[in-house]
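Pasting in a structure now, in structure tokens, and then I'll have a few things to ask.
For this view, one protein chain was removed and the others were kept in their places.
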Amino acid sequence: MDVLKTTLPYIISGISVGGQYALIAIGYTMVYGILRLINFAHGDVFMVAGLMMVYLSASLPLYLAIPLMILITVLLGFTIERVAYKPLRTAPRMSVMISAIGVSYLLQNLALYITGGLNKNYPQIPWISDRISLFGMETSRVTVITPFLTIVLVFALVMLINHTKIGMAMRAVSRDFETSQLMGIQINRVISATFIIGTFLAAVGSILFFTNYPGVVPTSGAMPGLKAFVAAVFGGIGSIPGAVIGAFIIGIAESVIKGLDTILIVNGVISEQIGLATFSDAFTFVLLIIILVFKPTGLFGEKSTDKV
Amino acid sequence: MIENKSQKRKNAWIAFLCVLAFLALVFCLDQWIKPTDKLGMLLIVLQKGSVYALAAVSMNLLNGYTGLFSLGHAGFMLLGAYTYAIFTIPDKSRDAVYQYFDAAIRFSIPEKLSQHMGGFGTALGVFIALVLAGLVAALMAWLIGLPVLRLKSDYLAIATLGFAEIIRAVFQWSKLGPITNGSNLLKNFARASKFKLEIAGTKLSLSTFVPVLIATVSITLIVLIVNSTYGRAFKAIRDDEVAAEAMGINLAKHKMIAFVTSSFFAGVAGATLAMVLSIAQANNFKSAMTYEILLMVVLGGIGSITGSVIGSLLFVAASEWWLRGLDSGKFLGIEAPNIFRNGFRLVVFSVIIMIVVLFFREGIMGEKELPDLFRKKKKDPAKEAQS
Partner (left out) sequence: MKKVLSLTLALIMIFALCSVGVAHADNPVVKIGVFEPQSGDNGAGGKQEILGMQYANHLTPTVDIGGTTYDVELVYADNASSNDKAPTAAQTLISSGVSLVLGSYGSGVSIAASDTFDAAGVPAIGVTCTNPQVTAGCDVYFRICFLDPFQGTVLANFAKAELGATKAYCLAKQGDDYSGGLCNYFIEAFGKDNCVYEQFPEGTSDYSTYITNAQNQGCDVFFAPVSTEAAAQIIAKADTQALGMPILAGDTWDSNVILQAAKGTNVKICVTTFYQEGADAEFDAGIKSWINSDATALANNGGNDELAAVTVMGYDAYYMALEALKAAGSTDPADVLEVLPTVSYTGVTGPIAFDEIGDAVRDSAFVKQCNTETGVWDFVSVATVG
């Protein structure tokens, strides 16, 4: 029982982080599914969403600031695709990936310039940042809401993909880019829709993430972005449920590893700190490499055959 | 054919003499310019620029010539920097550097050798430590390459990126503190600012010359590899893996050779970076460093060695020196403290890079080398030539 009691707080906070990663991971997995592009800038879009909220909420009431922030973020995602990826559609994949890295570099530097390199405090959003008691532990409400909200959003997204025309087009494009073009699908519209959905979810994720961890710096998006991408690979790139499950696994693993020393000490396994928390980020990549080596298509990924 | 060969030999000689002249110039600059001079930044740019040039060229060997998109460069540079630093900290500084740990390795190669051979021993020791740095990075590359090199383009990129992050975490682990000093910085090792040559009582500074020399020699070695049969095999793999395999090129073997060689020179570059910065700390070798080097390669032109060199020199000079005014309120004589404040330099800089990435996809040099530009008028097809 003691094991459970000491471990529970980490698992709960891990589920919460996992939900936030999941919302970012969907953007990665959808874009990769269609364009075969690791959109390195996605994590930075997430960071920009956080910053935007800081600045908007300084002058606007929250009920205006939140929708406006989401709108601007979506526009940003759309613009990035049009300006930085669309001109390179026929270029080698490496060029597009380099362009994505360039956009990421630009967004980070822009954020550095605007904030002066200082930490910006995310606004307190009433109700969701309130303190609540759960199984005898104190936490904020956002921790509890996140997983549920994530699942609701993912469910809505899956409905959208399975039951609407644009969703069908997305599935077709991700199956075969060229043929779907031949079948009369307007490829650019589909790609834009993908980016819009991806950035919308990242913007929602940023509200949850930064309410939980209220400091925004230019590099805030880099690590969550990478982890969300790993989650997408882990779950099988292109698969939305896969990305969500991958994100939850990574979130929980990360949080538990941060507290692993304490868990082991309290339960008498080891007697002094051994600094395992150092590996909380690295473990994500260990998972990534294991999955890439043993099951490159991920947990739920479809097999792809390379044509010559 | 014979004419072609003698032409090639002539070109090689010209290139060799140019490199020698450049080294001599750097040596003289090292004497003329004092750090307190206005031009002191030129030395810094040459030092850092040559380090990044080596890093960029070694990355180009992999990304540009072999077509393996790897993003693990920072990790290998970290290995090189730490190996070099750990084995060149003099005995008496050990305890000060490892202030929170009990240093496990108490062995400084340059110091041990200088006890037997004097000044030459120090130089030899530094050289051995550099090679060791490269070998450690190469060994790790071999281990990583076994599982990873089978992966396809972007999976390879993300897996190597992951390995670099894992390496960084391991080096920051406090349990390894006696070796790596935990996450704290290493200093007081053999560093560029201390390199002096004493001839007949006059001390000549070598603080810029040594890093430039290391970079030049290493880049020359890479050029030789690229122009060998291995280099041709690499390019064949880049252009078409299946065709290359059909021609009898062993894919796994050649990919591994490219990966290990590139990592060896990345390790040397990391060691030289530590030498130039006079500190080494795992935290500095983040994936952002890999991205920067990649952008240098892109700026210069993927698949051109002189391009990478020019790209990195421009990158370093612009970001460290020429565009500094953008950060401090005054640029091109325009005073606008509200716009030209901290960070503007990097914004302008990243916009320039995006322009290059989007509109000048060839970079500065494309796939050409510097000597090709002089040979443009002759009508022979642009063949690879050494710089």
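By written order: A and B. Residues from 1 in each chain.
In this section, a residue touches a chain if its C-beta (ideal position, glycine included) is under 8 Å from a C-beta of that chain, and two chains touch if they have at least 3 such contacts.
Bear in mind that the values here come from a model prediction, so they are computed numbers and not experimental data.
Among the residues A:T139, A:S192 or A:T297, only A:T139 touches the chain that is left out of the figure. The omitted chain makes contact with just one of the residues A:I15, A:A222, A:I237 or A:I291: A:A222.
For the chain left out of this panel, the touching residue among B:A12, B:L29, B:V170 or B:L185 is B:L185.
Interface with the hidden chain, as seen from chain A, comprises residues 6, 9-10, 13, 17, 112, 116-119, 121, 131, 137-140, 209, 212-215, 217, 219-220, 222-223, 255, 258-259, 261-263, 265-266, 273, 275, 277-278, 280-281. In the full complex, chain B touches the hidden chain at residues 34-41, 44, 48, 93, 96, 99-100, 172, 174, 182-185, 187-188, 191, 193-194, 207, 277-279, 281-284, 314, 317-318, 320-325, 327-328, 330-333, 342-343, 356, 359-360, 364.
Quick note on the criterion: only the chains that are shown with their structure count from here on.
Centre-to-centre separation of chain A and chain B, using mean CA positions: 33 Å.
On chain B, the positions that touch chain A within their shared complex are 63, 69, 147-148, 151-155, 157-159, 161-163, 165-166, 168-170, 172-175, 183, 242, 287-288, 291-292, 294-295, 298, 302, 341-344, 346-347, 349-351, 353-354, 357-358, 361.
Chain contact summary for the complex, chain A toward chain B: residues 36-38, 83-84, 87-88, 91, 93-95, 97-99, 101-106, 109-110, 112-114, 116-117, 219, 222, 226, 229-230, 233, 274-275, 278-279, 281-282, 284-286, 288-289, 292-293, 296, 306, 308.
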